[in-house]
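Please read through the structure below; I'll follow up with questions.
The other protein chains are all here in position, but one chain of the complex has been omitted.
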Amino acid sequence: MAAHGYDAVSDAPPAEIGEMELPHAHTWVGKYVWSQDAKVIAIQYGITATAIGLVALVLSILIRLQLGFPGAFSLIDPSSYLQHVSMHGMIMVVYLLTALFLGGFGNYLIPLMCGARDMAFPFLNMLSYWIYLLAVLILVASFFVDGGASGAGWTLYPPQAITEGTPGSGLGIVLMLVSLIVFIIGFTMGGLNYIVTVLQLRCRGMTLMRLPLTVWGIFMATVLALLAFPALLVASIMMIFDHLLGTSFFMPTMLTISEQRGHEGGSPLLFQHLFWFFGHPEVYIVALPAFGIVSDLIAVHARRAIFGYRMMVWALVAIGGLSFVVWAHHMYVSGMKPSFGFFFATTTLVIAVPTAIKVYNWILTLWKGNIRLTVPMLFALGFLFTFLNGGLSGLFLGNATVDVPLSDTYFVVGHFHMVMAVAPILVIFGAIYHWFPKMTGRMYNGPLAQVHFWVTFLGTYAIYYPMHFIGLAGVPRRYYAYGETAFVDESVMTLNAGITIAALVVALVQVLFLFNLVWSAFRGKPAGSNPWKATTLEWQTPETPPGHGNWGDELPVVYRWAYDYAVPDAREDYVPQTVPADSGPATVRDEKPLS
Amino acid sequence: MMTVTLIAIVALMATFLTWIVRQTINVQPWEATSTPDDGRGRLPSFLTTPRVGLIVVMAAITSLFALIISAYNGRMMIGSDWVSVDIPAILWGNTLVLVLSSMFLHLAWRASADGDRGAARVRLLLGGASALLFIAGQAVAWMQLRRSGLPLAVNPASAFFVLVTALHVLHLLGGLVAWVRAYARLEGASEPRRAEAGIGLCTIYWHFLLGIWLILFGLLLIT
Partner (left out) sequence: MAIAVALILLLAASVLFYFLSPWQLLPLASNWKAIDTTISISFWVCGFVFVAVVLFMVWSILRYRYDERRRSGYDPENKKLEAWLTGLTTVGIAALLAPGLIVWADFVTVPEDAHRVAVVGSQWHWQFRYPGEDGELGAVHVRHTGPGNPLGIDPEDPAGQDDIVIDEPVLRLPVGLPVELVMTSRDVIHNFNMPHFRTKMDVLPGQMSYFWFTPADVGEWQAICAELCGIGHYAMASTIRVLEVSEFDEWLARQPTFAQLQALDPGDPESGRAVYARCTACHGDRGQGNPATNAPAIAGMEPWYLRRQLQLFKEGARGTAPDDQYGAQMKPFADMLDRQQMRDVAAWVHGLEGSAGSATISGDEQRGRRLYRTCGNCHGADGEGHRIRNAPRLAGTSDWYVARQIRNFRDGIRGRHPQDPYGSQMIGMVQYLNDEEDVHDVVSYINTLGAAATGSGSTSAGGE
């Protein structure tokens, strides 16, 4: 793979559009460990994120065992329960979803879909992965220190995060904060690459409006991340100061069993503002790549141009912009100035409009399509249903008044799991099945993938949908047990046991998924270079899987957008982006009225 | 409380979004062409890839310092315990040194562009040395503050003082890594112009950090 002489290309395009020198490695370690190839880095990100994600999955099972069968496991005491809850949340949101979407899919797909040889700064890109790994290791270390991992909830609100009475308030929380800081530094190096690659290294003819929505989604998410992560960075550093140096940024005067602490006058709400200034865009950092990817899955497998591409792009951009002015909708009952509620409820509900447009356009892409119910398509449909459900319940919580009785109940747990856990994860699964043939050259095992889809989709719905209703009935979240909460009905316990069983089944079937991936990577049927008959560039590579440098001797040249499916009078029902307009019988220039 | 951040973020996002909209409005994306039409979406040629990278990094750093300033204002307004810090006089000197550092780098950049290796080398070294001097000066300021008897733990103003200056110094240290690379490049290159891009990047970053410092210093002075 290392042997291409890129310098020898006769018809070499100008250097600034993507021709670059690549650091070719010659040893196995250089190719697969200290690799600067974005595709290898992507897989490294993927494996690491999956590994730490499995830890979070096990933690969620422990949480469910306690909730479903309270009192059955004496080693899940209140402390470890809170630690499981906190670490589960933090790992899933930051170390799994963010890392997998941006570090994993971003690295694999951006250079390929833009028609670039690699990322703009391969060395920094490599560094980004290793720093991410370091962050993961620091986080894992916090499980083993004295006092254990932090049990402050993933929101890490001070004062409790660094006050006795909360598990892991000693070393655990410090390691958590350090890990986050390291993660953010590493992410910045990666994010820099994703943005610059999209802006600078697109191949000839690849205008912005010809980019697949996947790239748009990851690109916008990265923009958000680079502007929002600093808030978490600042908050983490300030909390470390408070904890280790005794400053009072967030820490007010308080009385605990070790008498009054030295702190005075700090503002816990200040932390919440900083945290959610990061925390809300974070939701979209996870959601926007999912939006982008699912658009492509739907277009390819429904064999139809994505409906309203321009609206889709602007909706992504609008959601990204608006996501910076909605953060305090997490704080309606936080004791902040009540008048903020008017502003934030309004901005929050306004953001529903571009989001709704995206949902309509996905469904209008199905409409009049020619829908192949492949496994990636099943996951995309599962996403649509789940996301619709979770998005609509978000309209409850975004509305300040409605949020008052529902906040901090299982309604919230149900909502955010639907919208930012299950929905993006379904997209991740769909995307993995979709691009698996490109990454390995082989097809996954169909029946196993079908089982995986059905159990995951139906199982997660059974887990999270009923949660909204026990939340409506007031059942509070982050409770170790409900014994002394008089209004929590016995029927809730029965439901909780049921949910736990569903969770166990869903967790088990993920083993099947991993087995399918590993087995198919070696034994699957050869898939060919473009099994889905897709138009985008990654399916037009000279080799499958693509080699280092992606494109062989010549960079691709693009003549059309990413969605030329079922173009009237074209020979096939798809026209790859690399086919010039005059090569086929016809292309469509006029907007056709809907009939 | 978050006004400063909002203004900064809105400004950054507005620039970015305007550009995006300009690139995407009035485009019929579904129109195929027979030749690759390249113009659209390309950044102007003086924005080389490394410079775009630097701009992205500076945007993130802008967000970081805007957030710190927001937190600073927020905490100052809430707490009755805020005791303004007597700004150590040495900060004026440090500021001057940082201005000089920025200036030297700028001159080094010019020299490398003119192909004058000797001048570039001297100015680059002077620029780096004055940056180090600035950092040392900041350290002296911390020690003076500590001796003046306002420990971190008691006064949020002094805690913030240390926090913002330390973060600024950390970013400058990051810049010095790039500075070392630029210097090595200047020494190793057959032709000083080959080091121009690297020195240029350092210079832009230095000016940026100088700007941040002036804002932070102003903030420390007026509160």
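Couple of notes before you dig in:
When the chains are written out, they are named A and B in that same order, and each has its own residue count from 1.
What we mean here is this: a contact is a pair of C-beta atoms (placed from the backbone, for glycine too) under 8 Å apart; a residue touches a chain by one contact, two chains touch by 3 or more.
Small disclaimer: the values here were computed from a predicted structure and weren't measured.
Checked against the full complex, the candidates A:61, A:274 or A:400 give a single residue touching the omitted chain, namely A:400.
In the complete complex, the hidden chain is touched by one of A:145, A:240 or A:392, namely A:392.
From the set A:240, A:357 or A:504, the residue in touch with the chain omitted from the display is A:357, counting the whole complex.
Of the candidate positions A:381, A:527 or A:557, contact with the unshown chain belongs to A:381. Listed by residue number, the positions of subunit A touching the unshown chain are 70-72, 74, 76-79, 82, 151-153, 157, 159-160, 163-167, 252-257, 259-260, 265-269, 302-311, 333-335, 338-339, 341-342, 345-346, 349-350, 352-353, 356-357, 359-361, 363-364, 366-373, 378, 381, 384-385, 388-389, 392-393, 395-396, 399-402, 404-409, 454, 457-458, 461, 465-466, 469-470, 472-474, 476, 478-487, 489, 491-492, 495, 563, 565-568, 573, 588, 591-594.
Methods note: only the chains that are shown with their structure count from here on.
Computed from the mean C-alpha positions, the centre of subunit A lies at a distance of 30 Å from the centre of subunit B.
By the touch rule above, subunit A contacts subunit B in their complex via residues 16-17, 120-121, 188, 191-192, 195-196, 199-202, 204-205, 207-210, 223, 226-231, 233-234, 237-238, 241, 245-249, 262, 264-267, 270, 273-274, 277, 305, 309-310, 313-314, 317, 320-321, 324-325, 557-561, 563-564, 575, 579-582, 587-589, 591. By the touch criterion given at the top, residues 1-2, 5-6, 9-10, 12-13, 16-17, 20-21, 23-24, 27-38, 40-43, 45, 48-49, 52-53, 56-57, 59-61, 63-64, 67-68, 71, 74-75, 78-82, 152-154, 156, 159-160, 163, 167 of subunit B touch subunit A in their complex.
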